[in-house]
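The complex appears here minus one protein chain, its other protein chains still in place.
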Amino acid sequence: MVIVGVIGGRDVSPWHLGEAEKVGRLVALKGGLLICGGLEGVMEAVCKGAKKGGGLTVGVLPQGDKKHANRYVDIPIATGMGAARNAIIAQTADVLIAIGGSYGTLSEIAYALQFNKPVIGLKTWDVEGVIVAETAAEAVEKAFSYHK
Amino acid sequence: MVIVGVIGGRDVSPWHLGEAEKVGRLVALKGGLLICGGLEGVMEAVCKGAKKGGGLTVGVLPQGDKKHANRYVDIPIATGMGAARNAIIAQTADVLIAIGGSYGTLSEIAYALQFNKPVIGLKTWDVEGVIVAETAAEAVEKAFSYHK
Amino acid sequence: MVIVGVIGGRDVSPWHLGEAEKVGRLVALKGGLLICGGLEGVMEAVCKGAKKGGGLTVGVLPQGDKKHANRYVDIPIATGMGAARNAIIAQTADVLIAIGGSYGTLSEIAYALQFNKPVIGLKTWDVEGVIVAETAAEAVEKAFSYHK
Partner (left out) sequence: MVIVGVIGGRDVSPWHLGEAEKVGRLVALKGGLLICGGLEGVMEAVCKGAKKGGGLTVGVLPQGDKKHANRYVDIPIATGMGAARNAIIAQTADVLIAIGGSYGTLSEIAYALQFNKPVIGLKTWDVEGVIVAETAAEAVEKAFSYHK
């Protein structure tokens, strides 16, 4: 089973949220396991989409209490490690899709590239090594094809 | 869904392994989600049992590469944090069952009690606060009844 | 330079605080570097003692903001990892002295023994492998002699 990490921030545009939900749904339909940060914004939208697609969702939380997980997280992991939990998502995923996001997302992109994981970017940071996609469908397509 | 953490070491007796497998099976049959350290010994036996019972297993690994997970782990979490990952298991579980084990298991028992999680002990460390059980069946029974 | 980890809780008796301060002073006078959890109770008392003895103190904080360090900490390390920071203290110290303490202290003792570090205990948990001392002076004496 391919583990797809989806990273992105809490304060994003409606466009980003819409694409995130589509990404989640498509990942689930392709049989991928979704892993994300488990909170709001992109993280909630992608989990919502994955549930609509019949998939399973893992939320790796910065907090030590799983009550902080959004309601679409099936499996909350309460790390209590704060932002350092970003390294866990990057290490666990086989491939990552970054959607919008701020500095937290940038740290996850950097970790993923450091760990030699393919990173697909949807209107996110322009970092050397990120594979650009324009739509949710293209991002998921590339995620599954770059992961071998 | 109740998340049941099962903790225990790599080098344990056949009796412990047998009970661990039974614990995993019973947790799954009761609809619990199993979380453990994802490696060998008690961790592998309990995952094996959970799969026999039709359950889902999460392995929170000390390593940063999920290839270290035993083959009965459905969802590997590659923390890369070493022994500090014990805190994640204790924080994520609603209730824990400790089976045998050495100092690593003791650190997990201590974390769980620090976080006010019920800990059921099967031939493990005698620490104040641990609820003693004699068999796998009793341990699982107590785990589900102490978690409210 | 020997790095001496001192572990112990926030809510302890005046006797424990008095011994902790003595331990800190003696560690400093023997040229040891003190590392602890950086917060109140035993942690503050031992840092206070170390400063009286002219030593240097490191506080490995659970929080991500160093403002939580007690005022006798020279070098705060803001981990943001919560209780998982206990593993850092156990890994960094050459030898540890446990003074009183509750479950948090027990997790540190367990980690230290798992990492094969000598642990000297002053009225603390009775765990196999802990070297018992009755006074601050005896604890520091044993800490420096057991560390080779």
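Couple of notes before you dig in:
First chain written, first letter: the chains are A, B and C, and each begins at residue 1.
In this section, a residue touches a chain if its C-beta (ideal position, glycine included) is under 8 Å from a C-beta of that chain, and two chains touch if they have at least 3 such contacts.
All figures in this text were calculated on a predicted structure; none of them were measured in a lab.
For the chain that does not appear, the touching partners among the shown chains are A, B, C.
From the options B:12, B:28, B:46 or B:84, the residue with contact to the chain not on display is B:84. Here the missing chain is touched by one residue of C:58, C:96 or C:110, and it is C:58. Of the listed positions A:2, A:29, A:83 or A:131, the one in contact with the omitted chain in the full complex is A:83.
Considering C:88, C:113 or C:133, the position touching the chain not shown turns out to be C:88 (whole complex). Contact residues of chain B toward the unshown chain are 64, 80-84. In the full complex, the hidden chain is touched by chain A at residues 81-88, 91, 102-104, 106-107, 109-111, 113-115, 127, 129. In the full complex, chain C contacts the hidden chain through residues 3, 33, 56, 58, 60, 64-66, 75-81, 87-88, 91-92, 115.
Convention: only the chains that are shown with their structure count from here on.
A straight line joining the Cα centres of chain B and chain C is 29 Å long. Chain centres here are Cα averages; for chain A and chain C they lie 40 Å apart.
Touching two or more other chains at once are residues 64, 80-81 of chain A.
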